[in-house]
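One protein chain is absent from this view; the other protein chains keep their places.
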Amino acid sequence: MSEFPILSLITFLPVLGMIIILFLPKEQPKTIKYLSIAITGLQVIMAFVLLANYNYGAAGINEENSFQFVEKFRWIHITGISWLGTVKVDYFLGIDGLSMPMILLTAIVSFIAALSSWTIDKSVKGYFALFLLLDTGMMGVFVALDFFLFYIFWELMLLPMYFLIGIWGGPRKEYAAIKFFIYTLFGSVFILLVMIGLYFSATETLADGSKVFTFNMLVMMNPANYNSDGILSAFNPNNLRFIAYIALFAGFAIKIPMFPFHTWLPDAHVEAPTPISVILAGVLLKMGTYGILRVSYPIFPDITRDLMWYIALFGMINIIYGALVALAQKDFKKLIAYSSVSHMGYVLLGMASLTTAGVNGAIFQMFNHGTITAMLFLIVGVVYDRTHTRGLNDFGGLAAQMPVYTGFVTVAFFAAIGLPSMSGFVSEALVFIGAFGVDSIRVLTMISTLGILLGAGYMLWTLQRVFFGPLNEKWASLNDLDKREYAMLIPLSVIIIFLGVYPSAMLDLMNTSVNSLVNFVSITLHSTTLSGF
Amino acid sequence: MTFYDIIFYLFAAITLISALFVVSTRNIVYSAFYLLFTFFGVAGIYVLLGADFIAVVQIMVYVGGILILLLFGVMLTNKITNVEIRTGTVQLLPAAIGIGIFMGAVVAVMIWTEWKLEPAQIPLTTTKDIGHLLITDYVLIFELLGILLLIALIGAASIARRDQE
Amino acid sequence: MLQVGLTHFLIISAVLFSLGIYGIVTRKNAVMVLMGIELVLNAANINFVAFSKFGNFGLGGQVIALFVIVLAAAEAAIALAIVLNIYKTFSNVNVDEIDHLKE
Amino acid sequence: MSESLLINLSIIILFLPLLGFSIVVLLGKRFPKLYLLEVGILGIALLLSVALLLGKFTNYMTNDIVASFTWITMGNAPLVGSLNIELGIKIDNITAIMLVVVNLISFLVHVYSIEYMRGDKRYTRYFAYLGIFTFSMLGIVLTHNLLMMYIFWELVGVSSFLLIGFWFEKKSAADAAKKAFIVNRIGDIGMFIGILILFTHYKTFTFDLIFQQIADGNLPFGSDAWLTAAGILVFMGAVGKSAQFPLHVWLPDAMEGPTPVSALIHAATMVAAGVYLVVRIFVMLTADAMLVIAVVGAFTALVAATIALTQNDIKKVLAYSTVSQLGYMVMSLGVGAYAFAFFHLVTHAFFKACLFLGSGSVIHAMHHEQDIRNMGGLRKKMPITYYTFLVSTLAISGVPFFSGFLSKDGILAGTLAFGKLTGHWLIPLMAFTVAALTAFYMFRLVILTFHGKPKDHHKFEHAHESPFVMTAPLVLLAVLSIFIWYTPNPIAPDAGWFMKTWVKTPVQVTPLESRFNFMQPSREEAKVHGEVVHSVEYSEAIHWAHYPAMLLSLIVAGLGILIAFMFYQWKKLNADKLAVKLQLLYNFSLNKWYLDEAYDATAVHGTLGSSKMLAWFDNKIIDGIVNGSAWVTRFTSKLSGLFDTFVVDGLVNFSAFFSGFIGLSFKRLQTGKVQTYIVYVVFAVIFLLLFLKPF
Partner (left out) sequence: MANTNLYQSLSLIVPEIVLTIALLVLVTADLIFHKDKKSIPFVALAGILLTGYFTLIQIGNYGFAFQTSASAFKHYGMFASDPFSIFFKVIVIVSSLLIVFFSFSSDEIQKITDRIGEYYALIFGMILGMYFMISATDLILIYLSLELLSLSSYVLSGFTKLRDRDSEAALKYLLYGAVSSGLMLFGISLIYGLTGSTNLYIINSLIQSPDVNLFTLAFAVILIFAGIGYKISSAPFHFWTPDVYEGAPITITAFLSVASKAAGFALLIRFVKTTFVSYTDPNGMWQLINVFDWKTLLISISILTMTLGNFSALWQDNLKRMLAYSSIAHAGYILLGLVVFSDQGLKAIFIYFAVYMLMNLGAFLIVMLIANKIGSEEIDDYNGLGFTSPFLGVAFTIFLISLTGLPPTAGFIGKLYLFIALVDAKMIAVAVIALLNSVVSLYYYVRVLKHMYLTSPTKDTPAVSASLPNTILVSALVLATLVFGLYFSPVVDAAESSLFILGL
């Protein structure tokens, strides 16, 4: 364990940057932009420092001593007159195989998004201040191990996001922003409720032997810590674990977004400025699935097992539904938004399998979708910056005019389709391998494979409509990519291809944790026979 | 029926009938005068209840103070040239229904409740005892009431006085 | 029934109370509304005095009644001041027409 | 040569084209001459693969050389144990031969393209694409497991997509590219599910490990039905890639790509990958699966042949011919004639590449005229092209002394034997019909193109023989279509070294009861892996079928050629009149059995329609009541009545509406009249009293 509080640093560095920015005069937009890029860049470096010192063999999940870079301080500790009044909230950060990929993703996507924010010219100061605050919120969610802390970070991003969409967004930005806000808040109040319920159901035994209620997630994962009469305790015959699970799941599902809670996504994406779309699709959506894996799964393994089939069902619906709706879109960004719905379905499906391959695939897919979709949105941004339109039918033949750009587009599109040698393929394949191995969801998996076909359908159709065919004369003077755009697109392409060829670079990170998680969820308490792996 | 009863019914009738006129007469000045009778009636009831001091206070404060204030209010807020100072009424029907039900409920409560009844000796004059109570048991309230009056004075004065312009 | 007891006084107070409320909600003129309020307070006072007599609660009830009377005076003073103020701004004191603040 | 050297060699061969691709893509803009590097690389690859072939055949004729590494480790998975995904290379004789074939044709196409594509504005890119294709194709050839097969399978799909859509400014080209990719994906899904079934059960993708377990009696999910299903599903991949009915529709459209590409990808190599896949999984095919494969192959061959009869585009004819021939190979595998299928794959690769390149030469000469009705008489203008084309035509028609005769004859014998052993006589019947049709339409093509009088004199005047870099590959390929390379005896296909020593039918691993009876080797034969595997019964049947098949095939081929001459050369018969007489059949054939239209009406429109409906549903219903559209939606939903129950109003929007409604009603309470408020209070007191019911 490192003595150096690197997790705190990586989380709060952006806030520091935000404070500096707030003191900078707003007449110096360049300084602000450089500073933000530097800060996010530093974050990337730190993420890689983490990676370099990462112990691949430590599992995490439910064992505190196998978490890494742990920082645990007493944050709020109130000793009440009665046992009930005691409140314990720890400042508890730590990472394991579930969070490490997400930290990398957040750092990288934030950096790219910061680069992509260069074109912002309205209220630059406010924009980057909010942007960095958002960054902290996202990073915090992935490193927090105390539920309370987790929730605070979770909610912390709402407001910056609202403003970032609402102020710098498109024509219907107000509607999209409030829709995003309300939807996610609606989801998070359920999370809050379950959090409180859990708080009352599990107690932590302190060093002095006294028992206190706590928000520590790891404590909540151990069935032995539950009181016999806690409302969310499995020992309590009248427990509300099922309902709580549904509520928690709904809260996370809205973020994913899972059908039928997905309708905020297209609006938010379409209206958001490019970098924010990138962040939204690249990182925010992952928080939903991450939450399920981090919170729902280990705390409610019993219910998870019971509901496996339904999660898989929703995964399947997401895949097929998202793809079909994407097929009908005429707006470039909307199309990609719906493709996100479809792709997040794979994550759900993989998670639902509760198998090593499936969960590995799911997390890997989270990372890959983050990079791929980020790239897709950047691509839309590139063309939108030049033409100020996103209508798929307004283009045509851009490949001839912008060959390099089209090259990147092809990489991104084929990655989205799940072409082998690109990262998306490995994760989707693992998801299918995992899900197919489970008897109960095999049929759903088979139906889900249709998503591969439909995905190819809408992506290639888009490719054809926008880039192929005769060149639309309107765009005969478009320039190909500039240096900044290269700087955004090249790293992502490299990541996508590198992980497609050498997926172990990422998979090894999470492997131990995933096995531990699967083991924990599928075997603890009462083991059910699961065929597959 | 004893004499006491007859007196009671007399005062009761004065109180209630005049109260009814208070709330139903359209002429405000008449209303104010009917209110005078109501207050007298209530004072009589106090006497019947052995509360002589209260009865006196009732007459002095209510009739001598509040009623005069109200009359001032009537005069100041209406043009005197208008002989008949009339006022309209609003939402008679819903009010009548609601209040009817309400009155039914209250009266029912009053009748059906078994109140604590205990024959007791009430001293003929209560002034001294009330005075004693005011500076012992109720001293806090008594003092507070004083401040309340001060505040009321300040408040009424400050809000009613003409602005210096 | 005819023998006058506690209930008789209470009924008077109940009716007086209700009439007071009736006056409050039906009269347009603010001063009239104030008269209704006075009726309500009187009704409560009758209760206090009657209870203290028939329940042998001592003189507490009478003292309370005394307080209420004083309070009523104070309230009336302030009320009249406000009504005068209203008259200055609205040129009338019809409660139902003073409804600029709504929704 | 040691094993590790062979492995290293194969790896070098595999990655050389990728290297070329990367260099050309990254630097092609700055150094336009880099295409030569790509050509050179292919040349080296060809030399190396020949070396590899020699090494393999000299030292390890009967051994397979395998090397693998762990690509993904998933550690010690709960309930499963250690879980890894391995990738690797397996070099057996088939691989070695395929390497040479692929590299040879690819090299020739590269050379050919130097001239053919000259002047194109994306000239270097073209060569880059060819490189990535070659890399992907070699990956398919070399793989020792299903996953890698799938990976490269998709990669060739993409290269094919890029090359078909190379002239993406043409809408038809872009359409064709998309169609090819998507239609292929349909098959790929099946293949993927098949792979999943196998992996789920065996926890490995490696062919040999899977086969070993099947041979040990460990069937997927314990039933041979699953094994059959897995076989058929994996075969679906081949249906897509090898353009088998009903997924063959993409291949003719793929002719929108440059002609050398058609030669390389859509005739010789990629489309044969499907056949190669079936060859690879041949040992695990059950009787049912084989029957399905045989029927699909035979039907494809027939359908494509009938369509080819009436096509007027030179490349379309060849495309349908390719489909037809691929059907032949697939059918051959289905009937158990494993070695002949592979043999035909090789021979077909050469002569069909030659035909395509020849047609390219013609098109080049005719300034991109592709309609054979506008050609004619080119024999004199382009003699080299003509003669190489003729040689290849003879080969494909099954005329003795040419390679096609050898492989085709074997297949026909196989079908006959199959008919005899199983009673499925329809398959040989179709096979022979196809043979006749093939001879007919191929000669129709030759006659209309090269014989007779020129129809378009202007173009004819300008036509000329192609330059050396184009004709040299033609000649080489034509030479390779002669029997001598495969067997010393021109009428005994299985007498030659190709069939005797190089390629042998492997022992099936499926349970005995789910195999065809005749696929069960006698006990002694089974002992020696890789030796003769057919049962005595089957060998006898083949032997019996050999001469009748040869005779029959000669007759039908001759008949086909004769009729073609009657119609087009000597004009003894009038094709147009016949077409009018058989209007219905003619149109059916000309319009490709209306399959494209049928797909368009059902699958394409169905998907697009449902996607539009869902999008509408998503936008209007799920997202529901949005600001102004709230009332409209409600109104329409009321009108239709149908959707009313389905109004899964977006929660937010619904609640927005709902809260607005509540808010408005509350708002109305606030009248601004204080007496009203007091009335509320009085009512509230009464109500609360009743509500609490304290009595």
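Some notes on this structure:
Per-chain residue numbering starts at 1, and chain names A, B, C and D are given in the order in which the chains are listed.
Methods note: contacts are C-beta pairs under 8 Å (C-beta built on N, C-alpha and C of every residue); 3 or more make two chains touch, one makes a residue touch a chain.
Bear in mind the structure is a predicted one, so any value in this text is a computation, not a measurement.
Considering the intact complex, the chain excluded from display touches A, B, C, D. The omitted chain makes contact with just one of the residues A:I21, A:V44, A:M102 or A:I182: A:I182. The omitted chain makes contact with just one of the residues A:L158, A:I447, A:L478 or A:I497: A:L158.
Not every partner is drawn; the one left out touches chain B at residues 105-106, 109, 112-116, 136-141, 144-145, 147-148, 150-152, 154-159, 163-164. Contact residues of chain C toward the unshown chain are 10, 13, 17, 20-21, 24, 30, 33-34, 37, 40-41, 43-45, 47-48, 50-52, 55-58, 60-61, 64, 67-68, 71, 74-75, 78-79, 81-83, 85-86, 88-90, 95, 98, 100-103. Within chain D, the residues in touch with the undisplayed chain are 655-656, 659-660, 662-664, 666-667, 669-670, 672, 674-678, 680-681, 684-685, 688-689, 691-692, 694-695.
In the analysis below, only the chains that are shown with their structure count from here on.
Chain D has its Cα centroid 103 Å from the Cα centroid of chain B.
Once the centre of each chain is set as its mean CA position, chain C and chain D turn out to be 97 Å apart.
Annotation: 6 Å between the Cα-based centres of chain B and chain C.
Residue positions of chain D touching 2 or more other chains, listed in rising order: 673, 675, 679, 682.
Multi-chain contact residues of chain A (touching two or more other chains): none found.
By the touch rule above, chain B contacts chain C in their complex via residues 1, 4-5, 8-9, 12, 15-16, 19-20, 22-23, 28, 31-32, 35, 38-39, 42, 45-46, 49-51, 53-54, 57-58, 61-62, 65-66, 69-70, 72-74, 76-77, 87-92, 95-96, 98-99, 102-103, 106-107, 109-111, 115-120, 122, 126, 129-130, 133-134, 137-138, 141-142, 145, 148-149, 151-153, 155-157, 159-160.
The touching residues of chain D, when paired with chain B in their complex, are 673, 675-676, 679, 682-683, 685-686, 689.
Residues of chain D that touch chain A in their complex: 25, 71-81, 83, 122, 147, 150-152, 154-155, 158, 161-162, 165, 168-169, 171, 173-175, 177-178, 181-182, 185-186, 188-189, 192-193, 196-197, 199-200, 203, 607-608, 610-612, 614-616, 618, 622-623, 626-627, 648, 650-652, 656.
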